[in-house]
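In what follows, a structure is listed as structure tokens, so that the remarks can point back to it.
Now for chain A:
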Amino acid sequence: MLEIDHVTKRFGGLVAVDDVAFRITEREIVGIFGPNGSGKTTLMNVIAGVFPATRGEVRWKGRALGGLRTDEVAACGVVKTFQNPQLFRELTVAENVRVAGHLLLKSELGAARVRTILPSAFRTAAARKIDARVAAVLEMTQLEAQSRELAGSLSYGGEKMLGVAMALMCAPSMLLLDEPGSGLSHDELDRLSDVLRRLRGQGMTLCVIDHRVGFLGALADRAIVLYHGSKIAEGTPSQVLSQRAVIEAYLGDAHVA
Partner candidate 1 sequence: MRVLLLVLCGAVALVPALTANNVVLSVLTFTFILGILAVSFNLIYGITGQLTLFHAAAFGVGAYATHLSMAHWSISFWLGTAFALGCVAVVSLLLGIVCFRFRLKEFYFAVVTLAFAEMIRLGVMNWHSLTNGSLGINFSLKPSVWLPGAGALVIEGPVRWYYFSLACVVVVVLAYQLVVNSWIGNAFKAIRLNEDVAASLGLNAFRYKLLSFVLGSMGASFAGGLYSHYMGFVDPHLLDINQSLAILSMALIGGTGSVAAPVVGALVVTALPHLIDLNAEWRLLIYGLILIFTILLMPQGIVGSLRRLRKHA
Partner candidate 2 sequence: MRKSLLNFLASAALSFGLAGPVVAQEAIKIGQIEAQTGPSSYLGFMATQGAKLAVHQINQAGGVEVGGKKYPIDLDSPDTQGSPQQGLIQLKKMLEQDHRKYILGPTLSNVFNGVREYTRGYDGKLLMFAPATAAHPELGKPGYGFLLRPVVFDTAPEGFGTYMVEMLRSKGAKKVAILMQNDAFGRFVVDIYKDSFAKAGIEIQTHWFEASTKDYSAVLARIAAWKPDYLFPGYTDAALYDIVQQATQLGLTKFWLVRGSLGPAIRNKASIDEYIAYMPKYFEEAEKTDPKVAKFIKDYKDFFKVKDFPYDLAPLLQMASYDHVFMLAEAMKRAGSINDVAAVKKELLSMTYDGLWVQKFDSVGGGIHSYEIAEVRRGGAIKTTLVKPGSK
Partner candidate 3 sequence: MMQLIAGQLINGIIVGSLYGIIALAVSLTSGITGVVNFALGAFMLVGAYLTWHLNETYSVAFPFAVILVMGVVALIGLVADVLLFRHTRNNLINGLIVSIGLVSVIVALVHMTWTSTPQNMQPFVTGVFTVGGVVVPKMKLLMGVVLILIVSMTYLGLTRTWMGRAAYAYAQNPEAAALMGVATGRLQVGVAAFGAALCGLAGSMYATLYSLTPDIGALYMLKGVEGALLAGIGSVIGALFGGMLIGVAEGLGSVFLPLAFNDAYGLLMLVLVLLFRPAGLFGGR
């Protein structure tokens, strides 16, 4: 479904991602692990079209994503969240999610959405659809309680969750999550893994990166470990974690998992 075909990304002299190749098939949760600075986020940005790959290409359902802008990639159904959450802080939680409903409306109504500008039965119908969706997403991400608060006033965990919620509002077929777990408290982590589990239940493909296996160990079908920009291991989390290279890469940090 998503093919990473020998992607390399250079920033001047520095090789951030070095000839990484793997594929993600439908309905699976892939965890990409690696210590800080191992090129995870860069790889994710390449996939999301934030910047182009220096070599190799990313294919989505056989179509090359190279050269597409972020919004175009997102329109294809591959949506990413930000490592440290980026939100519309001046808007309420609900508004944030509603704004994110942009793509949904587009895919559902196409050109007809112009008709929703003028007040009409059509408009109310469309609005109801979106509202329903917003409610569903808030419910799923357990944010209903704060839906009326300003996004800026949320806790760090809440912000991250809202980031996920907004991504979900785009009805993506694949979700790229950039360190969703980092900096979360214990019950926030539980909340998150609960959400991810439910998403998997709904058959969404997930690609999650984290600097350590942590809570994902239980969740991911497959784990890929990056180190200094290149892939050093691939397999089920447990397999991967037992590999010598990985343990070295983490300098004994691995037993935390």
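By our rule, a residue touches a chain if its C-beta (ideal position, glycine included) is under 8 Å from a C-beta of that chain, and two chains touch if they have at least 3 such contacts; residues count from 1.
With respect to how the candidates were assembled, all candidates are chains of the complex that A comes from, given by their letters.
It should be emphasised that the depicted structure is a prediction, and the values quoted were computed from it without experimental measurement.
**Student:** Spot the contact partner of chain A in this complex among 1, 2 or 3.
**Tutor:** Chain A touches candidate 1; the others do not touch it here.
**Student:** Across the complex, what residues on chain A touch candidate 1?
**Tutor:** Touch list, chain A to candidate 1: 48, 69-72, 74-75, 79-82, 86-91, 98-103, 105-106, 113, 116-119, 166-167, 169-170.
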